[in-house]
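Notes follow once the structure below has been shown.
Removed: one protein chain of the complex. Kept in place: all other protein chains.
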Amino acid sequence: MTRRPILLAMLDGKGAIFLGVLAALAVLVPLSNLFLPETSPLHVPTYAVSLLGKYLSYALLALALDLVWGYCGILSLGHGAFFALGGYAMGMYLMRQIGPRGVYGHPVLPDFMVFLNWQELPWYWSGFDIFPLAALMVLAVPGLLALVFGWLAFRSRVTGVYLSIITQAMTFALMLAFFRNDMGLGGNNGLTDFKDILGFSVQAQGTRLALFVATVIALALGYGVARYMVTSTYGKVLIAIRDAESRTRFLGYRVEHYKLVAFTVSAMMAGVAGALYVPQVGIINPSEFSPANSIEAVVWVAVGGRGTLVGAALGAVVVNMAKSWLTGALPELWLFALGALFIVVTLYLPKGIVGTLSERREKRKAMATAKTAGIAAEAAE
Amino acid sequence: MLSVDSIDLHYGAAQALRRVSLDAEAGKVTCVLGRNGVGKTSLMRAIVGRQPISAGRIGLDGADISRLEPYDRARRGIAFVPQGREIFPLLSVRENLETGFAPLKSGDRHVPDEIFTLFPVLKDMLGRRGGDLSGGQQQQLAIARALVTRPKVLVLDEPTEGIQPSIIKDIGRAIDYLRGKGDMAIVLVEQFFEFARDLCDTFAVMERGQIVLSGTRDTMVEDDVRQRLAV
Amino acid sequence: MSRLLCLILALACGLFAAPVCAAPADTGDALLLIASGRFPDIEKGVALLARSGDARTQAIIEALRDGRLAVAADKRVVIEGANGGWSDAATGEALAEAPPSPKAVRLNNRIRRAVEAALGALTLMAPDAAARRQAAEAVFRSRDATALATLDEAIAREEVAGIRRLMGEARAAILLGDAGASDLQKIEAVDILVTRADQDALALLRAAAAQGSPTVREAAEGAITAVERRLAVLSMLQNVWYGLSLGSVLLLAAIGLAITFGVMGIINMAHGEMVMIGAYTTFVIQELARTHAPGLFDWTLPLAIPMAFLVAALVGVAIERGIIRHLYGRPLETLLATWGVSLILQQTVRSLFGPTNREVGAPSYMAGAFDLGGLTITYGRLWIIVFSFAVFSALIVALKATSFGLKIRAVTQNRRMAASMGIRTPWVDTMAFALGSGIAGVAGVALSQIDNVSPNLGQSYIVDSFMVVVFGGVGNLWGTLVSALTLGIANKFLEPFAGAVLGKILLLVFLILFIQKRPRGLFALRGRAVEA
Amino acid sequence: MTSPTLTNTVLYLDGVSVTFDGFRAINKLSLAIAPGEMRAIIGPNGAGKTTMMDIITGKTRPDEGEVFFGGMIDLTMLDEAEIAALGIGRKFQKPTVFESHTVADNIRLALAGARSPFSALFGARNRIAEERIDTILSTVRLTEHRGRLAADLSHGQKQWLEIGMLLAQDPKLLLVDEPVAGMTDAETAETAHLLKEIAREHSVVVVEHDMAFVRDLGCKVTVLHEGSVLAEGSIDAVSANERVIEVYLGR
Partner (left out) sequence: QDVIKVGILHSLSGTMAISETTLKDVMLMLIEEQNKKGGLLGKKLEAVVVDPASNWPLFAEKARELLTKDKVAATFGCWTSVSRKSVLPVFEELNGILFYPVQYEGEESSRNIFYTGAAPNQQAIPAVDYLMENEGVERWVLEGTDYVYPRTTNKILEAYLKAKGVKDEDISVNYTPFGHSDWQTRVADIKKFGSAGKKTAVVSTINGDANVPFYKELANQGIKATDIPVVAFSVGEEELAGIDTKPLVGHLAAWNYFQSVDTAENNDFIAKWKAFTKNDKRVTNDPMEAHVIGFNMWVKAVEKAGSTDPDAVIDALIGVSVPNLSGGYSTMMPNHHITKPVLIGEIQEDGQFSVVSQTPGLVVGDEWSDYLDGSKDLIADWRAPLSCGNFNVKTGKCGGQGPVAQ
């Protein structure tokens, strides 16, 4: 009985580099932001800290998606929904923190409710002023939705594009529902104009740094969880399911349970990502549910390398950095550049950035072993 | 007719064929024998163009076809019955057969009656989807489908696999009949030794990606071959 | 000035007590009012003109309607002829030279209504049947009591039964609202309107029920229930029709995808952009027609269909040759690449045609609506339904009955084996993708008639298209058909109860649940063949 | 049903029928396998042999009839995973292995043991398992391919890997569909030997067309034809049966 191999396997080359980079970010970014003079080329301005934080929340979403898509073959086109739900849970907490500082000065009700003549908070808003409860909801709401949705779908053996499309239908339906003002969640405008988080101003430099560090930690933890899952026997079963679902059943594995665990964990990770995203960008609204957003998340994973975890995170960061930079630098041409990036990656890096790199490395290794094996074979003859 | 000249074949870094040469003549059955994983299927893949060769040359009627795409080789008369059958699962049996029309001139686009004489079971199943057939039925369909193209070279990779004894005999008779017509070269990969022995005009035994023994039926020493096929 | 004042006084008489104060209105006075440029005065001028009995009246009012009536700098009212010449409005005499800086008399809705009413009464006996029909409808709408006498005469002379009925209905409408009409006349009118049995009739009957004498009220109330019952049935049918037409739009949008995705297995995120390209092709053709051959405008759509097919198919060929070709066997990656393609195509169109909507007009046969036993059938929708079914049938034939279709299916089921059978797989792939793209382009022609022609056009259909294809069962064209129509009709039945938003949400939830029952769509292929 | 045959059978099929789109693939089939019995099933292509296995393993639901395991467990009520968990293992006619796993991992996944996601997540690996994997790999002669991806194996090697997985599963009842297809004669003999070994402690049902192999097995033979039993008995007896010769063996 030994657990070491798993821990070791978890920390393979890629993983170690990844965690190392995250650790460095968590330390260096705040240091640079706080102590380097603004004129220094190494200074990270506060706005860039939040931007980085946003990329890293997206990275966590991509990681979550890769867990189900890369390792279990569930191409979810609705993961943005879990992200958005986590975001809304956090947004509701932040709204409650505004208190009487709203436009209409109502002690409890958010402005949009005052405006729509709501008399009291609807029941589903209660408790969101308490951070631990809100934090729980960040996990519970997406998790529960994933559990119910997954239980229905996996039990009925909905697979492949059929599953993809119903996840898309799910997020689409949620988008329409959240657009409705009657939902009591701010309609099209969503939730915005946040003031405090845990008593600190969301706009304060220190809060922004703390949120950034929290995101780094969440990403590292998310990576740890995902990596643990995929390197354990569980992960091998997931891959088996991806390759030959029915064969796995004939070995006695309850495929639906395996999928359900992965899907739910992944949804909760996405929820956390959304919750970290919201205070850093300052708004959550129904367009986060739009199918295009979820498809984009799939695109990040594909760019980075499906089934590599690190690649998914990297893909999210690369694509979003490119987007941030291009929308400013080439405002009228950036779609060409981004579109071209996607095409080039598919054509020349068929397994995504990380996937192709590690494949190259493995090939080199295989070449080496093949050589030695060849020698051995000759010797045997 | 078909000549394979000293070819190498790699899967990534791993070499599966080494300097393999083989000739197949019209009206003759050329058998390739060998244990699991020695490279028989790889050789067939090289012939039909599914896997590129890294050295050597494959010729058909004197022309070099080594670089041709699989469909161009098919159009020049190489038909293939792959290991694992590869029936088009959602096409009906009739449609599976009709895919063989592709290299034919429009006047020739019909399924020859002799095919149903060889495999009568197919006649009853024309409307059934290929994927629904039993394994043995699919194997028969795969051979029939190859024959629809009226090939010059028929490449069969373990055609008796999963077939009931009586039909194996039928297939043997069919191959014999096709050989008898004299215009078709037949390359046959087979593990079923007796079957191969009864049909072969020439044979080649493979080991570790190489041909280690070859000759004609008359010169074949059965025990040598059996030896090579033993575990 | 004083003359004008006097005129207005006279007019006030004319309007409110026409029978008593029958001051002979003068065309010149009317024109003076029209020349004033103030909307209320123009309106009065039209009314005065209508009553004048002058032979010139119709010409003047028609000119006003068409924007050809102008006031020159010298206050003279003039009419611009079709060929550019000018004539004096009052006399009809042609002017030797163009009047000084003529300014067209402006209209607003009130004046338009007055013009319509005036022309209605004037053209009730026009030689042209269509004009008479229009006139009868105008009178029905204006319910102008002064037209009653003309109407009676027109009814007596009318020979076309349909128009006579319309005129009778107009007459009934007037009488029902006319305080002077007897109860007997009103009840008679109620009976006539019951047979019309549409919303307009209902409105008139309701008004009568609210105001009339007890007997009239009773008759009207009975009539109202009858009409309402009929309308309820009609609204059901109307919903089916709406659903059918929405379904046919979904079908058109999805059908190209049924090939590229359903048959070829390419997750084609650029499908919507192919539709968009078709729509822009239509726009370009219409632009060309507008500038070079306005007479051919009605031919632009028939012309656009093959052109859109060709353009979209060519773009499809380029995409397939350049990108997709490298991705067979890696279906999921097609999603990434085609997403990139879709971004590029959108931006290309935005750069070429600008970000704003472009105008695609409706040829005459696409415009308007007709009445089918009480159902309003718009021509545009009718043609779209017909068209989508035609495209669907053509495609079924292409895939099921031609060797090309067989090859596409063979290639997509097992590319390697298809090649070993001698099928030129690259060629088949290209052609199949071109076919799917071309059909998407053709869909764009139809969609340009009902939706925005903008760079975002494709985006708005992509989600729905995938849903239709998947709901119907991937790879099953008939499934796509049934699925599109089902979703269309279900949507239209939910909308009146739940509203557009909730209706759509319900439909999506239903779809999710339905897939649990049939995990491979409506028309799932079953058996070993699928799992193999 | 508590008929005497029921209680002492491992597998009991009675009056089973199944129809696909109007085609009756299995027709009132009845069959009983005793504990520790080895049974060979032969029959023409399309007789319904594979379909029968599909029914036993829960892949196909019969239209009518009873299927009992261990005397009292109604298999028609269970799904594939539950049936496998009961101890019914299967080798497929067309070898299906997990292509992106290594040969060793394929075996590892098949190894008998807990199957729940939680034990897979939190259970530790153990050395005993590794040893068993080694043993099985050497039995199926894939030791030198241990670290290769299953996708890279040749057809015959995949056959062996499937057999290895079946061994690893260590089920009470083994359903083996055409194990020697694509094997050389020597390997065939080897396989027969292996199966006989296994049959000492397990019940085994083997479907095969290779009559020499069936003879090697030396067990009772059932001949299926058009979805029902045509003949049953020793290999010599059925080989001599006129009907069997007519529909299956040929002259």
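Note that the chains take the letters A, B, C and D in the order they are written out, and that residue 1 is the start of every chain.
Just so it is clear, contacts are C-beta pairs under 8 Å (C-beta built on N, C-alpha and C of every residue); 3 or more make two chains touch, one makes a residue touch a chain.
These numbers come from a predicted model, not from an experiment.
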- Item | Interface partners of the hidden chain - shown chains only, full complex considered | A, C
- Message: Of the residues C:Gln58, C:Thr195 or C:Asn357, I need the one that contacts the missing chain.
- Response: C:Asn357
- Item | Among A:Asp12, A:Asp193 or A:Glu359, the residue in touch with the chain that has been omitted | A:Asp193
- Item | Hidden partner chain, residues of subunit C it touches | 39, 67, 106-110, 112-113, 116, 141, 199-200, 202-204, 206-207, 238-239, 242, 245-246, 249, 346-347, 350, 354-362, 367-369, 376, 378-381, 449-456, 459-460, 491-492, 495-496, 499-501, 504
- Touch list for subunit A against the chain that is not drawn: 45-47, 50-51, 54, 98, 100-105, 112, 114-117, 176, 179-181, 187-190, 192-194, 203, 281-283, 285, 287-288, 324, 327-328, 331-332, 334-335
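Convention: only the chains that are shown with their structure count from here on.
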- Quick one: subunit A and subunit B, Cα centre-to-centre, how many Å? 51
- Message: Based only on mean CA positions, could you tell me how far subunit B sits from subunit D in angstrom?
- Response: 29
- Query: So what's the Cα centroid distance for subunit A and subunit D, whole Å?
  - Reply: 44
- Note on the structure: Flagged in subunit A as touching 2+ other chains are 246
- Touching two or more other chains - residue numbers and ranges from subunit B: 14, 132
- Message: Under the stated contact criterion, what part of subunit C meets subunit A in this complex?
- Response: 267, 269, 323, 326-327, 330, 332-333, 335-337, 339-344, 346-348, 351, 459, 463, 466-467, 470-471, 474, 501-502, 504-505, 508-509, 511-513, 515-517, 519-521, 531
- Touch list for subunit B against partner subunit D, complex: 11, 14, 35-37, 41, 83-84, 121, 128, 132-137, 139-140, 158, 161-170, 191-193, 226, 229-231
- Note on the structure: So, in the complex, the side of subunit A touching subunit C is made of residues 75, 149, 152-153, 155-159, 161-162, 165-166, 168-170, 172-173, 176-177, 179-180, 246, 291-292, 295, 298-299, 302-303, 306, 332-333, 335-336, 338-343, 345-347, 350
